[in-house]
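This report refers to the structure that appears directly beneath it.
Every protein chain of the complex appears in place save one, which is left out.
Note that the chains take the letters A, B and C in the order they are written out, and that residue 1 is the start of every chain.
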Amino acid sequence: MDAIFIQILNGLDKGGAYALIALGLTLVFGTLGVVNFAHGALFMLGAFCAVTTQKLLTISKHVQDTSITFFDAYKDQPYLEIWWGDFGRTIIDWSVPLSILLTIPAMLLIGLSMERGLIRHFYKRSHAEQILMTFGLAIVLQEIIRSIFGANPIPTPAPDIIAGSAPIGALFGLDEALVYPWWRLIYLLFSIITVSGVFAFLQLTTFGMVVRAGMHDRETVGLLGINVERRFTVVFGLAAVVTGLAGAMYAPILSPDYHMGMDFLVLSFIVVVVGGMGSLRGAVAAGFLLGLLQSFASMNEVKTIIPGIDQIIIYLVAVVIILVRPRGLMGRKGVMED
Amino acid sequence: MSKTLLRNDWVVMALFTAAVLSMPLWLAPIGAGYPDLLQKFAIFGLFAIGYNILFGLTGYLSFGHAVFLGVGSYTAVWSFKLLTMNVLPAVLFSVLMGGLFAVIIGYLSLRRSGIYFSILTLAFAQMSYNMAYSVLTPITNGETGLQLAKSDPRVIDALFIEAGEGLPSTDLFGMQMSGYPGFYFCAVLLIIGFFISLRIFRSPFGLKLLAIKSNQTRMLYTGFNTRPYLLTAFVISGMYAGLAGALMAVTDPLAGAERMQWTASGEVVLMTILGGVGTLIGPLLGVGVIKYFENIFSALNVDTLHQIFSFLPDWLENVVVWISSHFVGEGWHLTLGLLFMVIVIFLPGGLMEGFQRIGSALRNLFKRSEAVAAQPSEKE
Amino acid sequence: MGNIVLSIKNVDKTFGGLHALGDINLDIEEGKIHAIIGPNGAGKSTLLNVCIGRLAPDRGTVEFEGKNMIGMEPYEINHAGMVRVFQTPEIFPDLSILQNVMIPALAKRDGVFNFDAFKSMASNADIEEQSTRILEELGLKSQTHDHAGSMSRGDKRRLELSMGLVQHPRLLLLDEPTAGMSRHDTNRTIDLLKQIKERGMTKIIIEHDMHVVFSLADRISVLAQGRIIAQGTPDEIRGNPRVQEAYLGGAEL
Partner (left out) sequence: MSDKKVSELSRRGFIKVGAGALAAASMPMFFIKDAWVAKDFRNNPKGAASVKFGFNVPQTGAYADEGADELRAYKLAVKHINGDGDGGMMNTMKPLSLKGNGILGKKLEYVTGDTQTKSDAARGSAKRMIEKDGVLMVTGGSSSGVAIAVQGLCQEMGIIFMAGLTHSNDTTGKDKRRYGFRHFFNAYMSGAALGPVLKKEMGTNRKAYHLTADYTWGWTQEESIKNTTEALGWTTVETVRTPVGAGDFSQYITPVLNSGADVLILNHYGKDMINSLTQAIQFGLKDKMVDGIQFEIVVPLFSRLMAQGAGDAIKGILGTTNWNWSLQDEGSKAFVKSFGQEYGFPPSMAAHTCYVQALLYADACERAGSFYPPEVIKQLEDYDFDGMGNGPTLYRGADHQCFKDVLVVRGNANPSSQFDLLKVEQVVPSAQVTYDPKIFGGELGPYEV
């Protein structure tokens, strides 16, 4: 029972990340019809916004390191620490949450310029060409990050006071040994808030109405004399911000490295398809569903029955869903369902 | 060269054969004239040609073709281990196994089209890769890859030859399949593969596949059951991939799971698009560019750059080397990524479109001068 | 009455709450041109779609030469001898005009599937000749190697028609064959259809243009709100007050 309870938490936590990534992808895919292979790179860029914030806050003075005698070595002392002492240290400690302040504008800018500069010229092009272009873009973005930050993962810890774990076992009257990291609980909460925020934006604003209408039928919306183009740009920017935030907040869980985007790329496409092409609610539901399934498939009890199931469960679900119900969990009939 | 001449299959084949067999000569000046890379060109050429029969003709974008490549390699190595080091059975079994897997995966995946088809093939590929890497290690030898061992039974060889000291190498009736002989073996199969592809492209079958790509619904109402056509194309391309996988094992008897990863499938997609989807030669150009980058550009380092640019004045040499060093060696991915973007932005039809544009520009130039020269007697 | 080629019996079809077709009964005689007319939304296209297997009816049968077509795949229906010419041209935009016609000709010859990967295109001289002839008849001969996608709309319709004709079907279903054509082209198409009529091909035509209907049709069925409200020869229809009321708003034909 305890094991199942905690696996549900794991699944929800994973699902939160999957849902956020897929939400951005389905916005782009469903609204703009672009197969964006650079979507994983957006997640990676988001995570590196957290790294950048950390690096900016720890801009340091080079001090001769006297502990090393073989050669001239320097150690770094952050200026914030020099100037403000403990307060400076606290700011550095909080760099991941603070990075949201950088992530939103930075990712918005990246998203807007990507759409304006490249993506928009590819709306009418074939999927193959979109794939080649966005894949090329993903590689270029990755390599730029690598040339700045290197290939090794960069530790970006959560703030000290929430770096530990919450005694949920005690809280819920289960085994005392059950704990869950605060940051993961925060991430789950954060993903729910962000998803709700995006839904509220799309449901309650006129802008969102137009976008949703555009997802149903782009031509008609175009005929109404609404400038769809500009809205598409904003949608892409929005997708970039959501994906970037998902990445930035994920940094303490998964130390960012330049290649992490590719690891999430296949997965995000699968979540979108399982949820139903162009369905925002479907993407979120599928994200949580796949997260949960993956968690349960990883349990030793399950793995002893079907060895290796945890490695293929996601793909297996995708195959079954596409074959049995091609519109996905919540996709409308007939949307990109040929 | 006139276009009508190129419409003749035999002229095309003669040119192609000459070009492929003389590769060691004309690729040497750019540093690509050594057996391993030549073999890779031929092997991946086959892979891409086969892939193009599916993607180029039917428009079905498969992200799982590396599975058949991997299956082909495993089959070939098992044939070396169990039966004989002769490459012919290995090639035969691999093609059949590639085809068999293609029938299974194709039968299921082709129930859907468009992006759904792509995701299905991708999912099958990833499942195969993950299983081969871990759970199926007894068959695939996992991360290390399936290798030959001295203790392998090799039942057919055991009847005829006494095992020598050390590991045996792959052969074709006594001719060793590494180095240049290996390349020529691959090259001959590439030529045969190209010939088959040429025939398919110029057959009624090919035309029907193109029609499916153009408007599948209409094909149904025109009286064609499109699914067997698609499945046939899928299986043919799977067999090409199986053959390519076999040749990888023939020239280098090792089969690793990473050959089946989705990025490996992605590579052949990129090769095909880069060169020009649906053209006969395009995929081969794509193969050439990507493999050249992977093997030659990645090997350049600051020292070699200094040698290359040593003709420049010192300060300029340093500047040029500093700039270019970001794009070679460990930066070769960056160059490749930029190349993808540039090609698709400026030449949507891939490299082939670039050549066609250059060709037609030259032709216009030529025609104009010809027209000027022929002005007085113009009457047609 | 002659031989019945197509017999539609008790066909019903609803979309959501909308009754698109209600208890349709229709017999098509061999060798005749049968026109189906009716106001927009009367269910004409739905009826055609049911006939060629694009839509499954809720109830009823469609019998072609005595065989029920319901539940058959579109390509099986095609090979049974019933071919549809689409209203919005459904051509192969990436192929040449000639190839567009060769495809249905190949279908006629090869059946639903034929693995002819190693036959050269040149060995299909007969198919090519046959296709060229049809194109010639429809006045498209001059541009056979152009891409079909770049044709004008009117030309596409003619191409569409030749794709149907090349298969020599026993029953040809024409969905507004002249819509969007100039007067001149329309007249040419009428002449052409008349010519073909002499070859004994049965046709069903859905048409708005009354000029076309009355100059071609042997029999006319009038559809309104998913029901057949009248059937008869052109003269009978012309004089039918219910038709005039429902469809023509009382105007004189």
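Some observations on this one:
Here is the rule we use: contacts are C-beta pairs under 8 Å (C-beta built on N, C-alpha and C of every residue); 3 or more make two chains touch, one makes a residue touch a chain.
Since the structure is predicted, the reported quantities are computational estimates derived from the model, not experimental observations.
Partner chains of the missing chain, restricted to those shown and counted over the full complex, are A, B. Contact with the omitted chain, checked across A:115, A:129 or A:310, is made by A:310.
Within the complete assembly, B:332 is the residue of B:93, B:262 or B:332 that touches the hidden chain. On the side of chain A, touch with the chain left out of the figure occurs at residues 2-3, 6-7, 9-11, 13-14, 17, 65, 67-68, 70-73, 75-76, 146, 150-155, 157-158, 163-165, 175, 177-181, 183-184, 252-255, 257, 259-260, 263, 294-295, 298-300, 303, 308, 310-311.
The set of chain B residues touching the chain not shown comprises 17-18, 21-25, 28, 31, 33-37, 40, 130, 133-135, 137, 141-145, 147, 150, 160-162, 164-167, 169, 171, 174-176, 178-181, 184, 187, 248, 252, 254, 256, 258-259, 294-296, 298-299, 301, 304, 329-330, 332-333.
We adopt the following convention: only the chains that are shown with their structure count from here on.
The greatest centre-to-centre gap from chain C, using C-alpha centroids, is found for A. The geometric centre of chain A is 34 Å away from that of chain B, both derived from CA atoms.
Note: centroid distance chain A to chain C, computed from Cα atoms, is 53 Å. Separating the CA-averaged centres of chain B and chain C is a span of 45 Å. Those residues of chain A in touch with two or more other chains do not exist in this structure. Counting partner chains per residue, chain B has no residue touching two or more of them.
Interface residues of chain A facing chain B in the complex, by the touch rule stated above, are 35, 118, 121, 125, 127-129, 131-133, 135-140, 142-144, 147, 262, 266, 269-270, 273, 277, 307-308, 311-312, 315-316, 318-319, 322-323, 326, 336-338.
Of all residues in chain C, only 52, 54, 73-75, 78-79, 83-84, 86, 90-95, 99, 102-104, 106-108, 110-121, 124, 163, 167 touch chain B in the complex they form.
By the touch rule above, chain B contacts chain C in their complex via residues 9, 196, 199-200, 202-208, 210-211, 213-215, 217-225, 228-229, 232, 236.
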